[in-house]
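Note that one protein chain of the assembly has been removed; the remaining protein chains are unaltered in position.
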Amino acid sequence: MTTTTLSAEPAASPPAVPSERQLIWRAFRQDKLAMLGVLVILFFVLTSLFAPLLTPYPAQGAGAPNIIEKFKAPSAEHPLGTDYLGRDVLARIFYGGRSSLTTGFLVVFLAVLIGAPLGAVAGYFGGRVDDVIMRITDVFLSFPPLLLAIAIATALGSGFVNTMIAIAITWWPWYTRLVRAQTVSLRERYFIEAARSIGVPSFKIIATHILPNVLTPVLVQGTMDLGSAILTGAAINFIGLGVQPPQADWGNMISQGRIYFIERPWFAGSAGVAIFLVVLSFNLIGDALRDAADPRTRRGEA
Amino acid sequence: MQRFEYLIKRLVLAIVVILSVMVLTFFISRVLPSDPAAAWAGSHPTAEQIAIANQRLGLDQPLHVQFWRYFTSVLQGDLGTSLQTKQPIARDLRTYLPATMELVFCAMLLAVVVGIPLGVLSGAYKGSFFDHLTRLVSISGVSIPTFWLGLLLQLFFFSQLKILPLGSRISTATAINNPVTQLTGFYLIDTAVTGNWAAFKDTLLHLVLPACTLATYPVALAIRMTRSNIIEVLSEKYILAARITGLPRRTILFNLALKNAIIPTITVLGLSFAYSLTGDILIEIIYSWPGLGSYITSAVLAIDFPVIVSVTLFVTVIYVFINLILDLLQAMLDPRVSLE
Partner (left out) sequence: MKRYNLLILLVLAALLLAQCAPAAPAAPAGEQPAAAGDVARKDIFVYAHPTTIPNLDPSTSYSNDLVVMANCYETLTFYNAPGSAETLSPKLAESWESNEDATEWTFKLRQGVKFQDGEPLNAAAVKYSIDKIRELAVGAYYIWDAVDTIEAVDDYTVKFTLTYSSPLDLVASANYAAWIFSPKAYEENGPDWFNEGHCAGTGPYTIDSYERGSRLIMSANEDYWGGWKEGQFKKVVFELIEDPTVTQRMIESGEADFTYQLPADNLEKIKQNPNLVVYQNPAFLNLVGLFNTVKPPLDNKLVRQALSYTFPYDAFMEGVMNDRATQAFGPVPDGMWGHSKDLFQYSYDLEKAKELLTEAGYPDGGFKLLYTFATGDLDEQTAGELWKAELAKLGIEMELQGLSWEAQWDLSKADPAKAQDVFVMYWWPDLISPLSFLKSMYYSEEEPLFNLGYYKNPEFDKLVDEGDVLTGTDREAATEKFVEAQKILVDDAVSVFFYDSANIHVASASVDGYVDNPAYPHVVFVYDLTRK
């Protein structure tokens, strides 16, 4: 954080005033449900990362078939049963988390990476540049959300990376809008004026002053969006685009398990529960973060 | 006058957007690594058949020529031919659109009729048990994958309780003995207007599960949005003043707070439309609903690009149009919206 202050206080240290960030964090921590959400996310992230070590069936998780044990109901050996190729469902869930979670994180990351700078540029320069960028975002925003992602994913072809790119392409406009609005209000602030007057080049101002200051709302929005990103990724995988077999993904586990669902619900069922828990956690976290970031709704304030 | 200018501006913008959408969808379809001509020619085509197909589809022309052909034919209402079925896409769209819209409108209706009141009550009685319950339900609603929820509901209502059908719009028996007269394509309307009550009942039964599943996300979203709106409004100073002066709570709620929440209702309508349209694709897969979602899904799996492009364009145009109307409504009702 490089907020320049115009007055430098001398030695006598003032009483510790908590920074904005610290206030947010403190308020956030008080939300029990959100903290529970953090734990759930940590659980899934860790199990996905360390999947090969945690499950007794790493090969099956990665896709190796085991036909003899097809369709076994949940038991001691296979806590969530086995799927249509005899693979341990719990292992598939852990491995599937790699695909589903990564999709969510990377989609948001990519969208921010593309959208935020564009929004900053649009907000900072205004005029022609702003118009052009805004019109482009308008075009992208005028598509019904999932549809454009499907069309792009079909064109790019199936696969993990292509799905992420397809979804990210439909998501970046939101961040552009957000950052632009923030930038416009920041533009008028004192320290920006000051920096400009001493001749700091524009892109440097954007990079060092604007972007860091829009970080908080972007982070909040990003966190709130993580859940939706995961849902969208799961939907695309469910339709049949996206991750290819034998790789696991929670979305395609549901679509594969669907035809057997009524008699053998455990693999489509558990994949759905996994998605639900993760997305719910992200939403709880996102809600709490948003409430904490807004002084009016922040807990612990008078 | 300012309002009129705003209307014109928005209209022009909408047209520009639609044109850009056409260009975008067209070029996406040409990025394909596959061979539409071969797909057209059938399962085991000869080299000659592929050449004929290439010519017929105009694929041997340069890209901008192809686009111009596409553009002019779209303006004439010809949306091309499906590679898979060789049938005109425009006719298919006309057949499938009402089915989808019926579902989407039901979901939107539920969002407004169920979501908003619940959101209002939840926000008004913030902190109560009811509020907590509603918040739990609504946050679950936006977190659950709808395609999975559909499976669960089918399992419960069809397999276990056996009171609701598994899919489709009407049953076979009804189709033969009490067929629906195709007037608007909206079965609820068509059956009611012709007095075909047996089919009306059947239609409703078939609509319940898909509409409710589809409405889950919009309803939950509506609750969340309305709730935070109400909370915001209720915390405003003049509400506080009204309470201090002793106005009954109900009066405050309905006369003052609600009026100011009407504008966000339009936002809710817009969002629920967007999400219903989105989720509809998945719902149609699960419930074998013969609408645009099923149509585009089988096109995706067969890489039938004319269909994918046309449906995307078609749905986007509807989406732009409806959003335009909602934006204009909002502009008319809300003096705070800047007409810039």
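Should a chain be cited, it is by its letter among A and B, assigned in written order, with residues numbered from 1 in that chain.
Keep this in mind: a residue touches a chain if its C-beta (ideal position, glycine included) is under 8 Å from a C-beta of that chain, and two chains touch if they have at least 3 such contacts.
Please read all numbers here as calculations on a predicted model, not as lab measurements.
Screening B:Q61, B:T95 or B:T267 for touch with the missing chain picks out B:T95. Not every partner is drawn; the one left out touches subunit B at residues 33-36, 38-39, 41-47, 49, 52, 82, 84-88, 92, 95-96, 109, 112-113, 117, 154, 158, 162-169, 171-177, 179, 198, 201-202, 204-205, 254-255, 258-259, 262, 265, 285-286, 288, 290, 294-295, 298, 301-303, 333. In the full complex, subunit A contacts the hidden chain through residues 63-65, 67-68, 70-71, 84-85, 157-158, 240, 244-246, 258-263.
Keep in mind that, in the parts below, only the chains that are shown with their structure count from here on.
Inter-chain spacing, taken between the CA centroids of subunit A and subunit B, is 24 Å. Residues 13, 16-18, 20-21, 24-25, 28-29, 31-33, 139-140, 142-145, 147-148, 151-152, 154-155, 159, 235, 274-275, 277-279, 281-282, 285-286, 296-297, 300-301, 303, 305, 308-309, 311-312, 315-316, 319-320, 323 of subunit B are the ones that touch subunit A when the two sit in their complex. Chain contact summary for the complex, subunit A toward subunit B: residues 135, 138-139, 142-148, 150-152, 154-157, 227, 231, 234-235, 238-241, 251, 254, 258, 261-262, 265, 268, 271-272, 275-276, 279-280, 282-284, 287, 296.
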